[in-house]
Structure formats: structure tokens, C-alpha cells
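Coming up: chain A.
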Amino acid sequence: MKAKYLVGVLVILGALAYMIFGGLGRNLVYFLTPSEYLQDQAKYQNRPVRLGGLVKEGTVQYDKDRLELRFVLTDGVAEVPVLHRGTPPGMFKEGQGVVVEGRFGEGVFQGSNLLVKHSETYQPPKEGWTPEDVRKLIEEAK
Partner candidate 1 sequence: MRRALLLALRDLRLEVRDRAGLLSVLAFFGVMLFIMALALGPEEAPLRRAAPGVLWVALAFASTLLSTRAFALEVEDGTLDDLLLVPGGKEWVYFGKLLFQMLLLLPLSALAFLMAAGLFYLPLEKALPILLTLALGTLGYASVATFYAGLLARLRGREVLLPLLLFSLVVPVVLSAVRATAGLVEGLPLSEVASWWQLLAVFDVVYLTASALLFPVVMEG
Partner candidate 2 sequence: MLLRLEAISKRFGRDWVLRDLSFALDRGEVVALLGPNGSGKTTLLRLMAGLLKPTRGRVERGGRVLFLPNPPAFHRHLTAREHLLYDLAFHGGRGDWRGALVRFGLPENLPLAAFSSGMKKRLALARLILLGPDLWLLDEPETALDGEGRELLLKVLQEARQGAGVVLATHDRALAAQVADRTLELGVA
């Protein structure tokens, strides 16, 4: 009688372990990194995708009149130029982790939705922070 429950619990735990360690998350990812995207570009042709990475320093151009935001998205390896129509969210800045929804067209990634991703690290400013903290975002994502 007891053996039955033991076996059952083991089976359930085994299935869950398989889910965790079996790499089942590949399709569940919320966004792709630019290098993943560029590797399989043909696959994502004409499909809406989400790209995630850091806003490359010194690449942000914002046209206030036409509400056009241009920047380069990078994961440290590959880079993708992004064009997003609309105002940037409050936390948008250079070096920030962002996720852009959209599709490729006319040589740039046309973003229809721009989300800012922040890290799980909380520090008061006086403590000083290193760019490494923000970098973790991308490293984790791999």
C-alpha cells in the first residue's frame, strides 16, 4: 500500500526533474538574443519575435517630432539595429536590458512594443554599482 504512494511520488518527481533538467525550456523562452536570432534568421523570417539584450552605449537616437527611437541592441556578440515608433519607457537608457517585440524589415528590426528588463539586484546609488551587475542579465539569459 505504502509502496504505491512511494512509487507514485518518485514518478512525479522524476517527471518534474526531467522538465527542469531536460532542457524543455527552449520554446518557453520569452525572448531571443541577437546572436540566436542572427544564427537562424531564415527560421524567423516574417514571424513576430521578441529580441532581448542591452542597449548599446552611444547608439540611441530619439526623434521627438516623429516619435522614432533608434538604437542598437547587443548581447556582446551580435548586434541588431532597432527602430521603435513611440516614446521610450521611463527606465529606458543606454546600457539597459530591453526586450523588443516586432519583426525584421527594411534592414532594421521594427519594434512594435518595447519592454525594459531590470535585474534582481537592488543597490542604493551611493554604494556604487558596476556595469557587471547589469551585464548579468545577458549572461544569465544564455
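For anyone wondering why these and not others, all candidates are chains of the complex that A comes from, given by their letters.
The rule we apply is simple: a residue touches a chain if its C-beta (ideal position, glycine included) is under 8 Å from a C-beta of that chain, and two chains touch if they have at least 3 such contacts; residues count from 1.
Keep in mind the model is a prediction, meaning the values are calculated, not measured.
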Chain A in this complex - touching candidate among 1 or 2: 1
Of chain A, residues touching candidate 1 in the complex: 4-5, 8, 11-12, 15-16, 18-19, 22-28, 43, 47
